[in-house]
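What you see is the complex with one protein chain gone and the rest in place.
Going in written order, the chains are labelled A and B, and every chain counts its residues from 1.
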Amino acid sequence: MPFRLEKRPEPSRLMQYLTPAAAVALTMVVGAIIFSLIGYDGMGAVREIFLTPLTNAYKWQDLGVKAAPLIIIGVGLSIAYRANVWNIGAEGQYVVGGLAGTWVALATYGMSGPWILPLMVLAGVVGGMLYAAIPALLRTRLNVNEILTSLMLTYASVQLIYYLIRAPWKDPMGMGFPQTRMFAEAARLPTIIPGTIVHLGVPIALLVALVAWFIMSRSVFGYQMRVVGTAPHAARYGGFSENRTIWLAMLVSGGLAGLAGVLEVAGPFQRMVPGFPTNYGFTAIIVAFLGRLNPLGVVFAGIVMAITFVGGEVAQTTIGLPNAATGIFQAMVLFFLLGGDLLVRYRLRRVASTPATGAA
Amino acid sequence: MEIIIPILVTLVFAATPILLAALGELVVEKAGVLNLGVEGMMLVGAIAGFAGQFYTGNPYFALLCGAVAGAAVSLIFGFLTLSLSANQTATGLALTIFGTGFSALAGAPFSARPIQLMGPLFPPELATHPLWRGVFGYSAPVYFSFFMVFAIWYFLQKTRAGLILRAVGENDLSAHSIGYSVRGVRYLAVLFGGAMAGIAGACFPLLLTPQWAERMTAGRGWIAVALVVFASWRPLRLLAGAYLFGLVMTMELYAKAGGGPLSVIPSELWAALPYLATIVVLVLISIRRDASTNAPACLGKPFLPSN
Partner (left out) sequence: MDASMPLRLQLTGITKRFPGVLANDDVSFSVRPGEIHALLGENGAGKSTLVKMIYGIMQADAGEIRWDGAPVVVANPKAARKLGIGMVFQHFSLFEALTVLENIALGMDGTLKSRDLEVRVREVMSTYGLLLDPHRTVATLSVGERQRIEIVRALLLDPKLLIMDEPTSVLTPQEVEQLFEVLRKLAAQGCSILYISHKLHEIKALCDTATILRGGKLVATCDPKQETSRSMAEKMIGAGLKDIVRSQGRSLGAPKLAVSRLVTSKAGHFDVPVNDVSFTVRAGEIFGVAGVAGNGQNALLDALSGEVLGDDKDAVSIDGYPLGLLNTTGRRKRGLCAVPEERNGHAAVGDFTLSDNSVLTARDRLGMVIMGLINGGAAKTYTGKVIADFAVKALGPGSTAGSLSGGNLQKYIMGREILQRPSVLVVSQPTWGVDAGAAAAIHQALVDLAAEGSAIVVISQDLDELLALCDTLAVINGGRLSAAQPVGEVSVEEIGLLMGGVHGATEARDAIPA
């Protein structure tokens, strides 16, 4: 090998910021090549997926609406992953948050008042927290791996939707479709820019990211998450309980996923349907990593992933690229990012000429 | 007998893919690597197996396609985690996201175009009586999975190569300092795990539903990962665990088919049962005191030699 890896004395800050951008750029280049090789219009796919949503002003509102849940969930996950708590069941907590909001909306159907929406939001957050509390309880009490439990609960949550909208919550006027009735006006999330679909969830997402950034960088809570995640032994020595941290991380990430769920069901959906789980909870995992587990970075990463979602839909109609291509591009971003992480801690050095007693 | 044998056959078919994938993951984890991309590798194996059967009609070739495809995508994981020391948990998740997207893309042209299910290994004359059907009525992957349970047990416990693999998973730095190639051993293990997951994935279209469906493995890869924990990294216990899950899934199928006492419970609950059962099983195993003592000490940790 002409190059050798050499450990940097300090992790490179520059690389920390550079690798996410490089990962996106590499994905565009390699993606174009791969899709060309398997018989698609590779250049077109990259253009439609990554650029059209940005150049076409009409798509911006879509971007905001898609980015909001990704950012809200991604912020929660970034906090949990900092603490080395692997909540990958955000999709399930998102679903349960949406269901809890739906329950309030259906129970208050026919009523009106400004209290309904806050109550729904509260129910959504609590729902997400409760669903995340199961893996937290099992991990802290019985040391059961939270990756597997949170993921299994996600699969179960989807069945919960199917059951509820097939039987107890089914729309009586729905002509047999498995879905709830349309929410009443008081249970719908208002749009903030008239004439667009941009709803209240968008500014909420930005606010969540900002508050989380402040807390994570300045407070003892943020310090606790970071130190438990980086060096659990040192954290215990510093007086931070690992179990408490796991609980906090799961509740915060679950609550935020639940918040995203209730905002989605009260905003874009306005009723519970079988197609409610839209993979935001899984894509937010990529968002959290691409944002370097930093809430402000998550905002940018959320927008990038929203671009691929919106762009994927564009490419589907304009050049007939299957929807699944979006997932491949998203996974490629994560692959390149994880591979590039090496450059944060190591640098490439050209190896000097072979010494006398060097390798055989 | 007339009732039990069909149930048994369904159970065996449902358990086989999980068993195969879990056996592969067991070897990977014994080498100290945690590959959470089993679900993704299974999906890639599933579409490769489907395509192989679709174009050639030769199920053995289809299984080979699944194995090769599974091993090929596992190489992405291997390169990132072993050569570039990337975080194994995150890379495994990325592999599952990738496999889900890739299989959906590759499978799109095959939707609504059925293939032939794989036939039994032994000639039908051997399986005329229901009892013999319970013994000789299965297709090749079922017998292969039994063979692999014992082969992997023998390999790990009785061979020198197996000892080296366990040593690498137990203490990578020591194995390195004695002079074993930690990365080499782990690459081989990851490739083996990928091939087994690929075969497991190919079993879905070849043994269970001869239609292409996106995400047709439905989380079975994750259940396989959980089973390895449940089995405390022992191949024989894995066999028991996989058949337990086969039973749960068989009950689900019978409940959905309607009739009988099983249909009192909503079908959605039956569908959620394998996942909930996984959690229950993980809880039960964690209550046992010796559960984690058999875990490879280096599991999931990156290998960072000082030179």
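Criterion: a residue touches a chain if its C-beta (ideal position, glycine included) is under 8 Å from a C-beta of that chain, and two chains touch if they have at least 3 such contacts.
Note that this is a predicted model, so its numbers are computed, not measured.
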| item | value |
| --- | --- |
| Contact with the hidden chain (one of A:112, A:143 or A:219) | A:219 |
| Among B:56, B:174 or B:209, the residue in touch with the chain that has been omitted | B:174 |
| Touching the absent chain when the full complex is considered, from A:143, A:230 or A:243 | A:230 |
| Subunit A, residues in touch with the chain not shown (by the definition above) | 6-7, 9-11, 218-221, 223, 226-227, 230-231, 233-234, 236-239, 241, 352, 355-360 |
| Touching residues on subunit B - with respect to the absent chain | 160, 163-164, 166-167, 170-171, 173-175, 177-180, 293-294, 296-297, 307 |
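One rule holds in what follows: only the chains that are shown with their structure count from here on.
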| item | value |
| --- | --- |
| Rounded Å distance between subunit A and subunit B, as computed from the means of their C-alpha atoms | 28 |
| Contact footprint of subunit A on subunit B as seen in their complex | 36, 76, 79-80, 84-87, 89-91, 93-95, 97-98, 100-105, 108, 214, 218-219, 222-223, 225-226, 229, 266, 268-269, 271-272, 275-276, 278-279, 282-283, 286-287, 292 |
| Residues of subunit A touching subunit B in the complex | 86, 88, 138, 142-145, 147-149, 151-153, 155-156, 159-160, 162-163, 166-167, 282, 285-286, 289, 322-332, 334-335, 338-339, 341-342 |
